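First, the structure itself, so that you have it in front of you.
The complex appears here without one of its protein chains, the remainder shown in place.
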Amino acid sequence: MAAEALLEVRSLSKRFGNRAGREPSPWVIQELSFVVNEGEFLTIVGPSGSGKTTLLNILAQIDTASGGEICLQSHAAPIGNSKSLKPGLACKIGYVTQEDNLLPWRTTLQNVLFPLTVQRRLNEDTRARAQMLIRAVGLAGFENHYPHELSGGMRKRASLIRTLVYDPPIILMDEPFGALDAQTRAQLQEDLLRLWNLGRKTIVFVTHDIVEAIALGDRTLVLSRSPARVAGEHRNSIPRPRDIRGIMIHPEFAPLYQRIRVQVQ
Amino acid sequence: MATWPRTEDPILARLARLAASLRTRGDQVLVLVVLLALWQGLSLVFGTYWVGSPWGVLMRLGKGVMSGEILRHASYTLLEAAAGFLIGALPAAALPFALRRLPIVTAILDPFMVGGYGAPKLALAPLFILWFGIGIESKIALVAITVFFIVYFSALAGVRALDPRLVQMAQVMGADERDVARHIVFPGAVPHIFTGFRIAMPYSIGGAVIAELISANRGLGYLVQLSAMNFDTTGVFVALVATTCIVFLGNWSVNVIERRLLRWRPRPDLDMQAGS
Partner (left out) sequence: MTTHESELDRAERSQVKWRKYAVTVGRIGLGVALLVAWKVGADAAGPLYAADPINVFQRIVSDSMSGSLLRHITVTLRLSVEGFAIGCTFGVALPFLLRRMPRLTRAVEPYIMASVGVPKYALVPLFILWFGIDDAPKLWLVGLLVFYPVFIAVFAGIRNVDRNLINMARVAGASEAMISREVIWNALLPFFFTALKIALPRAVSAAIIGEFLVGNEGLGYMIEYSRQNFDTTGVFTGILVATALVLVINAALVRLDRHFNAWRPIDRDMAL
C-alpha cells in the first residue's frame, strides 16, 4: 500500500541534562530514524527503559531533543529549544499516555469533551461524535460518573476516546493497555482496531508486548536498549480484519514473533 | 479487645457489629446523663449562683431564644464572623492564582507571609478597637486578618499541588494558559482551599468573640462578658451554649458546601478498583 510519509524522524538523539561538573549523561536515544506512513498502524517494541516514552514525549513536543529533526506533513517541528516547543503541534499530534490523566473533577462525558472545549470546537456534531465513541467502547451509562468511580479499564477507555474525539491526523500511544488484565486488554485491542478502521488514522503504538505489537500493527519497529536505535523493521502481512484473541494461531505469527523476539534481546 | 468470637458468618458478623454500636450509643447516652447529673449535683452543692444548673440554663436559653435576644446577639456575632471571613478569605485564595506565573514575587512575599501567619493576630484586637471603635468594623477587621493568612497558605499549597502531567495532557490537546488555569489549576486547588476554609472557620468565630470580650456593646462575646460582670453564671452558660452552636453551624455549612463541590473526590475508605 503505497502511502506518503506523514511523519519523518531523522537522526533523533536525546540525553538528559547533566549536572555541572559531572560526566555528561549517557545517550538515551541516539541516531534514531524512521518514517511513519499515512494511514499506517505502526507498533514499536523495545525492552523496558529503552526510552520509548521519551521518544513519544519528544514526538509529542512535550520534551526537547538533543539532536536530529522531526518533520510532520513535511513541516519541520521545533524540537531543540524548550521555549519553542508546541505541545501536540497545534492538535495535529494526539497522545494517549500510560496514565489515563483524566481530570478527576470532570465526569466521563466532560472529560471526553475536554479537548473540544479547549479547542473551542464544542457543538452538536462534536457532542454526537463523543457520544458515539462513548457507546463504541462500552461506557454508555457511565457518562456522569467521576473517574474515581470507574474501574482502571474504564478510565483507560475514556482516556483513549478523549484523544480520538478530536481526530488528530496522527496519534501516539504509550503502552495504553499495559496495566490491564488480559481480558480487558484483549477487549480494548479489539475496540481500538474497530475504531481505527472507521477512519484509518495514523497510529504510533508503543508496547513491550510483542504479541500485542503483532496483533495490532501493519509494521513493527524494534528499538535497541540504551541508547535507543532502530534495531529492526518488520512488515506484518497478517490480513485484516484480525482475530485478536486468536492471533497466535495464525500461521504467519510464529516466524514473525521469532524474528522480532531475537532482535529485542 | 473483642469479647465476642470472630465469625465467618456474614449475618452473625453484621448482628455483632450492630450490637456493638448500640452498646456504644448506650454508653454515650449514659455518659451524658452522668455529666448532667454531676452538673446538677454541683449546683446543689455550690449553688446556682456559682455554677448554674442544667435546668436553669435550659430555661434561660429558651426564654432568650423566644424573646429574640439570643438570636439578635448571635446574628451580630455571626455577621462579624462571616463578613470578616469573606473579606479575608477571598483575597487570600485569589492571591496564589494571581501570582502563579510570578514565582519571584511569591518568593519575595514568603517570609512576610510566614511572619504574618505566625504572628499573634489576636493581639491586634486592641489596636483595631482603637482604630475602628467598639462597633462591628473592628471585629470584622480582626477576623479578616486572622483568616487571610490561614487561607493564603492553603491556597498556595493547592496551586502548587498542580500535577504537571495533567497540564501536559491539556497542552497537547491545545489548551492555552487561560484554559490551564481555569480547567486544571483552579479545580485542583479547590480541595486545598476548602481545607483552609475549614481550618479558618473556628478562628473567624473565635476572633469575633474575643474582640467582643474586650470591648463591644453587642454580640455573644459581649453577652458572656456582661453576664459575668453581673455575676450571672446562668447567663454566661447560655451565651456559651449559643456560641458553641454557631461554631457547629459554621462547621456544618463548610462540610455541606464542600461535599457538594467536591463530589468528584475519591473517598479514602473506598478501595481502588484495579482491572476491569
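Residue numbering begins at 1 within each chain, and the chains themselves are lettered A and B in the order written.
Here, a residue touches a chain if its C-beta (ideal position, glycine included) is under 8 Å from a C-beta of that chain, and two chains touch if they have at least 3 such contacts.
In this text, all values refer to a predicted model and were calculated from it rather than measured experimentally.
Undergrad: Which candidate, B:A19, B:L32 or B:V256, sits in contact with the chain we can't see?
TA: Hidden-chain contact among the options goes to B:L32.
Undergrad: Which of these touches the unseen chain: B:I193, B:I214 or B:V254?
TA: Of the listed residues, the one touching the omitted chain is B:I214.
Undergrad: Based on the whole complex, identify which of A:S66, A:Q131 or A:S151 touches the chain you can't see.
TA: Only one of A:S66, A:Q131 or A:S151 touches the chain omitted from view, namely A:S66.
Undergrad: For subunit B, which residues reach the chain that was dropped from this view?
TA: With respect to the unshown chain, the touching residues of subunit B are 1, 24, 27-28, 30-32, 35, 50, 104-105, 107-109, 111-112, 115, 118-120, 122-127, 129-131, 195, 202, 205-206, 209-210, 213-214, 220-221, 224-225, 227-229, 231, 233, 236-237, 239-240, 243-244, 247-248, 251.
The rule is short, and it goes like this: only the chains that are shown with their structure count from here on.
Undergrad: Could you tell me the distance, in whole angstrom, between the mean C-alpha positions of subunit A and subunit B?
TA: 48
Undergrad: Which residues of subunit B touch subunit A in the complex?
TA: Residues in contact with subunit A: 165-166, 168-175, 179, 183-184, 187-188, 190, 263-266, 270, 273-276.
Undergrad: Within the complex, which stretch of subunit A touches subunit B?
TA: For this pair, the touching residues of subunit A are 60-62, 87-88, 90-91, 93-95, 97, 99, 101, 103-106, 114-115, 117-119, 146-148, 151-154, 163, 166, 179-181, 183-184, 187.
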